[in-house]
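The complex is shown incomplete by one protein chain, all other protein chains being positioned as in the whole.
Chains here go by letter, A, B and C, matching the order in which they are written, and residues are numbered from 1 within each.
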Amino acid sequence: MSSEIRYISHPHPVTGVTNSKLGVWCFLASEIMLFGGLFSALVMLRGGSTNWPHGFEVLNVPLATLNTMVLITSSVTMVLSWASLVRKDLGKYRLYMAVTVLLGLAFLVIKSFEYGYKFEHHIYPSKSTFYAIYFTMTGLHGLHVIGGIIVNAYFLLPGSKLWHKDPEQFTGRIEAAGLYWHFVDLVWIFLFPILYLL
Amino acid sequence: MDKYYGWGLPIDISTHGHAIDRLINLLHVFMIVMFVGWFAFFIIALVRFRQRPGHKASYETKHFKAPTYLEIGVAVFEIVLLAGFSMPVWTALKTALPDKSKAVQVRVIAQQFAWNIHYPGPDGVFGKTDPKLIDASNPIGLDRASASAADDIVTVNQLNVPVSAPVLVQLSSKDVIHSFSLQVMRIKQDAIPGQSIPVWFEAKKTGQFEIACAQLCGLGHYRMRGFFNVQEQEDFQKWLAEQAPKA
Amino acid sequence: MSGHTEAEIKKHVRTYIAVFAALAALTVITVAISYLHLSFGPALALALAVASVKAGLVALFFMHLITEKKAILWLLGFTVFFFIVLLTIPPLFHH
Partner (left out) sequence: MSHHTHAPSADHGHHGEHALPFWRKYIFSVDHKVIGVQYTVTSLLFLFFGFCLIMLLRWQLAYPGQPLPLIGQFFPETQMISGIMLPEFYYQLGAMHGTIMIFLGIVPLAVGGFGNYVLPLQIGAPDMAFPKLNMMSYWLFFIGGVIMLASFFVPGGAAQSGWTSYPPLSNIAPPGQTWWLVGMAFLINSSLLGSVNFIVTIVQLRADGLSFFRLPFFVWAQFVTSFLLLLAFPPLMAASVLQLMDRVAHTSFFMPTGLVVNDQLAQVSGGGHPVLWQHLFWFLAHPEVYVLILPAMGIVSEIIACNTRKPLYGYKALVYASIFLGFMSFIVWAHHMFLTDMGITMSAFFQVTTMIISIPSVIILTTLVLSLWGGSIRFTTPMLFALAFLPMFGIGGLTGLPLGLTASDVHLHDTYYVIGHFHYVVAPGTIFALFAGVYHWFPKVTGRRMNETLGKIHFFFSFIFMNCVFMPMFIQGLAGVLRRMYDPMQYAHAQPVQPLNEFISVSAWLLGLAQIPFIINFFGSIWRGKKVENDNPWQATTLEWTAPTPPPHGNFAHPPVVYRGPYEYSVPNARQDYTPQTAKEVL
């Protein structure tokens, strides 16, 4: 009895949240500061630059718009997969989660086309400070997408065994994974206009 | 040179330095008074309340009012230090730049591990520089062909200035961050590549002093020493004439 | 999240679909604005405004911040404050 960690499945009576939910929000707070540092760099570099290009003149806006759509669609399928678990429908959960993972992969494929196109034209991060920040921020965001896909794929396949043992804890985990995935979407929502449209 | 330095603050030969020294001295008096008073209380408490037979700790805490007054006192004192002592000197250093026409103008361009000193020459205008022209014989990339560059004077590690005249330095760096430090002048300013930062001072005493680099700038940081010579006006003019490029 | 009833969830799902539609529409709008080639100031203001609305929708509905517990809102409040400090002070630094 005594050696068990409390509030893994059930929310704490006072704070009203489970450990994993509070934990993932703390992690996201830290992520906000990580991207905050990069955005701060972007603002400072752009402010000091005299020849900063317009994103729409040098980057592929249609492709990025498509990617934005892909990512927000994956966000809604993610939240629907969680809602399916709340309705105790594991089949629907699997379907939505599979779509989420596929959309995540689609995002990466489209992104790699975008990068490939740049590399073909010998455009690397070292070309200018604009490309440096473009590759760094979208690259770091891409790493976050990869991380999210790994987590989601885990919960789609081996991780979903937990459903049969403790549905409540599993639903909590999917909510936590969802929070992370929405955050990745949220970062893109800012990256897209700032890098591509201005 | 040794006569200027010893234990304690280096000699101050600047017109603004006394304000800095006054603040440093005031702060140290304050710090010592604070610490001695605090430490006395600390020792008394340790002796008086040491564990010994027949002595018991008391659960009820005596409430002291003094700390509150002390904290308010410290806060007020800090406001006075900030508004009355620190900001005036700092504002003067940063904003009350001397008029270009009246001041001795000089550019200081730091590099690993030397100070390049660039005087505009008799015409009072700096010649154009271009990083592409930089080589061992032209450390600042001065374009001698440009209009006002012909009479420009460039020295390495030798900064001469006249006494009792404002000097306006434009400070920059070719490679990494350095820090231009004239201890006797109570001047220290980072030299940041990509930026040109104005620094001004006025010497009130002649003598031979040194320029130090205060920011780690590489393996030779410790030997990035320059010479700082404050001269009488006529000696300074004579020195400038000697340094003038031979046509 | 055991407190959700079937009806509530259905309502939630409808909200999610509506939010999704709004996000898609806003994406189209922000791209359309960029084709107007406004000058930098207004373009930046509009782009950030649209992005903030989109981010707000994601955070409030997908991430359930609209019904979230105080502990988490406090945490985010502090974070956003420091985020703004980090974002504004360095660029303002040099005059």
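To be clear about the criterion, contacts are C-beta pairs under 8 Å (C-beta built on N, C-alpha and C of every residue); 3 or more make two chains touch, one makes a residue touch a chain.
Everything quoted here is computed from the prediction, not taken from an experiment.
Here the chain not displayed is in touch, across the complete complex, with A, B, C. Screening C:I17, C:A49 or C:L92 against the full complex identifies C:L92 as the residue touching the chain left out.
Per the touch definition above, the residue from B:M87, B:A147 or B:A241 contacting the chain not shown is B:M87. Contact residues of chain B toward the unshown chain are 1-2, 4-10, 19-21, 23-24, 27-28, 30-31, 34-35, 38-39, 41-42, 45-46, 49-52, 55-62, 64, 67, 70-71, 74-75, 78-79, 81-82, 85-87, 89-91, 93-95, 111-112, 131-132, 134-136, 139, 141, 174-177, 179, 181, 183, 186-190, 192-195, 197, 210, 212-223, 225. Touch with the hidden chain on the side of chain C covers residues 71, 78-79, 82, 85-86, 89-90, 92-95. Considering the complete assembly, chain A touches the hidden chain via residues 1-10, 12, 15, 17, 19, 22-23, 26-27, 29-38, 40-41, 44-45, 48-49, 124-129, 132-133, 135-136, 140, 162, 165-166, 168-169.
We take it that only the chains that are shown with their structure count from here on.
Viewed as a contact network, the protein chains fit none of the simple shapes, being neither a path, a ring, a star nor fully connected. Distance between chain A and chain C, defined via averaged C-alpha coordinates, is recorded as 14 Å. A straight line joining the Cα centres of chain A and chain B is 49 Å long. Touching of two or more other chains is recorded for no residue of chain A. The set of chain C residues that touch two or more partner chains is empty. Within the complex formed with chain A, the chain C residues making contact are 1-2, 4, 6, 9, 12-13, 16-17, 19-20, 23-24, 27-28, 30-31, 33-35, 40, 43-44, 47-48, 50-51, 54-55, 58-59, 61-63, 69, 71-72, 75-76, 78-80, 82-83, 86-87, 90-91. By the touch rule above, chain A contacts chain C in their complex via residues 15-17, 21-22, 25-26, 29, 32-33, 36-37, 39-40, 43-44, 47, 56, 61, 65, 68-69, 72-73, 75-76, 78-80, 83, 86-87, 168, 171-172, 175, 178-179, 182-183, 185-186, 189-190, 192-194, 196-198.
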